[in-house]
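And now, subunit A:
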Amino acid sequence: MISNTSERVVAGGEEAESAGSGPPPLFLLPVQIVLARLVRHIAVRRPSLFNRIGLHRSKQFLIVPTNLPYAMLLQPDPVRPTLRAVPKQWRDYDARITGTALTLLAMIDGRSDGDALFFSRDLRVEGDTEAVVCLRNALDDLDGSVADDAAALFGPPGRMILSGLRRIRRERSDT
Partner candidate 1 sequence: MRAKLTIGPNLFHWPAEEKRDFYFQIADEAPVDTVYVGEVVCAKRTPYFEPYYDEVAERLKRGGKEVIFSTLAEVMIRRDSASVAALCALPDAMIEANDASALWYLSGRPHAIGALMNVYGEDTLSFLAGKGARNFALPAEISAATIRALAAKGGELGVGIEVTVYGRVSLALSSRCYHARAHRRTKDDCGYVCELDRDGLELRTLQGKPFLAVNGIQTLSHGCTNLLREIPELRAMGVTGYRLSPHSKDMVAIARLFRAVLDDALSPLDAAPRLAALGPSMPFVNGFYHHVEGYRWVEA
Partner candidate 2 sequence: MQQRDTTILTRPNLVCPAGTPAALRTAVDAGADEVYCGFQNATNARNFPGLNFTRDELRESVAYAHDHGARVLLATNTFAPGDATGLWRQAIDDGIRCQVDAVIVADIGVAHYVATRYPAQRLHLSVQAGASSPEAIRYYCREFGVKRVVLPRILTVKEIKAVHDEIPCEIEVFIFGNIGMMAEGRCSLTNYATGISTNTDGVCSPAHHVHYVEDGERNLTTMLGDFTIDCFAAGQSAGYPTICKGRYFAAGRDDEYYAFEEPRSLNLTSLLPELMRAGVSALKIEGRQRSRAYVQAVVSAFRKAVDDYLAGREPELDSLLALTEGHKETQGAFGEKRWR
């Protein structure tokens, strides 16, 4: 699976080159491995997520945390889901979702309303709006949170980081 993912990176990089984005820098390599593990872990634990995505399973979602050095490209295919780090200028996508890392976490967490985040302009959506709405709805049907799944994957340190992030988010939204 990891080798499949890296093949996709190469293939995507070639496509993207013609669109003006270069291949991902080397420092993303450890991130790639983590993301690939993460998405497979979620696919196994949460088959309903991918069922709900239905026709949009082959779409490429570019998730751009404004305050991180890279973006993430998600293809929620139930059989071979991929999630990988790409440069933020990546152009080969169906839909792009942009927001601060905390805003994106709030949405994935199911603790903040995607619509409200959009209305307040904290979240920016471009491209295939229906695919984003569908992904949002699918994520929302999960009890607990994908973020918890992700944290659990990395054991106690993961959980600590997540609760730290959530604390920051709460403090920010209080002010």
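Please note the rule applied: a residue touches a chain if its C-beta (ideal position, glycine included) is under 8 Å from a C-beta of that chain, and two chains touch if they have at least 3 such contacts; residues count from 1.
Inclusion criterion for the candidates: all candidates are chains of the complex that A comes from, given by their letters.
Note that the structure is predicted; figures quoted are calculated from it, not measured.
J.: Please state which of the candidates 1 or 2 is in contact with subunit A in this complex.
T.: 2
J.: State the interface residues of subunit A toward candidate 2 in the complex, per the touch definition above.
T.: Interface residues on the subunit A side: 52-56, 110-116, 118-121, 124-126, 128-138, 140-143.
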